[in-house]
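A protein chain is absent from this complex, but the other protein chains hold their places.
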C-alpha cells in the first residue's frame, strides 16, 4: 500500500507543470527513500529526473517498491483541480491499476478524490554517474527564463560561455545576433538574487533553445537555477525543491557543425 | 414611455455577461413591478429567468407593459462600452423600434447614448410553479464555479448528491473519476463563505456539466449561489442580485441511462 501526504500540495502541481511539456507518459517510482521519476522527452533528446525525498512528506508509507505509469497530461489535469493551499495525498492499493489523488482544503470543508487509471510503460532506468563539471553557474531562475525566452525571438541555438567574470548567452538568426552577459555578483540583498560562478576551466557549449525554454517551465519551483557545464557531457539544469529534492534536466550539447548553423545547399 | 435609471450600472453589464452565452435573442418584459426576462437556451434544454424589481432603480417609469426583443450579444456589446461606475438608463419611446442605453460617468463629464434596434421575437411565457425541493444547498458562488470547471476536465456529467453532512459532486470520464465533497459549514467569518444545506430527503441527480458551466457565468453577480434539487423537477441554480432580484437557471436532470454514460454500440 502507498500513501504519501504532502502538506504543501502546490509543489506537486508545480512539478507536473514543469515536466509535462517534455514528457508525455512516465513511470513514477516509489520506494522507502522517496518518490521519483526519470524519463526521456518524446524526441529522446532531453532527460528529466525528479526526486521528492520521503522526509519532505508529512506522512510517507510505501510498503514495497512500486512503479506507476502515468500520463502526465491527465495527471496535470487532475492536480489542477487542487487548490494552491490544499494538502495532497497520493494513494494506491497493492496491485491496483489506479492511483488516487486526494485534495483537502485548509479548512477541511472540501475533500476531493480523483482516481486515475495507470498505464504500462516500458522504460529503462539510466544510471547517471556523478561527474566533475568545468563550470557551474547559479543564478536567479527568472533571469535564466527571461534570457532563454528573449534569445528565442532571435535564434534557435544558444551558446553558453563561462569565464571567471561571468556567463554569456549568445544566439544569431535571420534578423541579427544577440549576446547577453551576466556578471558574477554575490553582493546582493537576497542570496537568491546572486549570480555565482564556480569555474575550473572556461567552457563554451551550444544548446537548442527549444529545450532550454521547456526546462524553464520549472521556474516556479525555485528562485534559483544551477547550470552545470562540461565539454562532452550533457548540461544539467537543476531546480531545487525546498527541503525535498529537485527537478533536473539533462541535454546534450549541439555539435560544432550545428553551432555554426551552416545549412547545406540543396 | 420607458425610462429606467440604474445607479449601479455594472449590475446590468454583469447580467448580460451571465446570460448571453445561453440565450441569443430574448424579450425583455417591462411592467410597473420590474424589468424581467424569461427565455430558453438555443437548444431548448435550459431556462433562464431574470428579475430586476422596480424598487432597485433610482428612477423607474414604465407607462404600460412592454416587451422588447433584443439580441443579447449586441446588447452586451453596447453595455461593455459603459464604465463600471457608470449610471445606466434604459429608454424607449412608445411604439419605437429602438431602445437607448445611456451611460453617465460618475463625474458627469462623459455621457454616452447607444441606440439599438429591437427585434420581433416569438416567445411564450412559461408559468413556473413554486415547488417544494428535497434539498437546498447554499454555497459560495466561486466555489461552485470552480467545482463545475474542475469536473469538466474529467467528465461531461455531474452527479449532485446531498446528504445532511454535505453535498457531493461526482463525475467520471476516459481518464478517471472524481468526487468533490463540500461539508456543511456555518461557522465561518463571513456569511457568504458558508455552505448551508437544508434537506428534507436525500437526493442524487445528474446534470450536463456544459450547462452548469454556462450558469456559472453569473458568478460575478453574487457571492453565493443557491441550488435547489428535487427528483423529477428541474434543478434551480439561483444567483441573487442584491436588493433587486435574481437570475435563475433551470435544468432538467439527465435520466438514469445517461447517468451511467452507457453508449449504445452502433
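Order of writing sets the chain letters: A and B. Residues in each chain are counted from 1.
Going forward, a residue touches a chain if its C-beta (ideal position, glycine included) is under 8 Å from a C-beta of that chain, and two chains touch if they have at least 3 such contacts.
This structure is a prediction, so every number in the text was calculated from the model and none was measured.
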Sole residue of B:10, B:33 or B:74 that reaches the chain not shown, by the stated touch rule: B:74
Chain not shown: contacting residue from A:1, A:131 or A:181: A:181
Chain not shown: contacting residue from A:55, A:85 or A:150: A:150
Touch list for subunit A against the chain that is not drawn: 143, 150-151, 153-154, 175-183, 185, 195
Touch residues of subunit B, complete complex, unshown partner: 71, 74, 77-78, 80-81, 98, 107-117
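What we mean here is this: only the chains that are shown with their structure count from here on.
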Gap in Å, rounded to a whole number, between the CA centres of subunit B and subunit A: 43
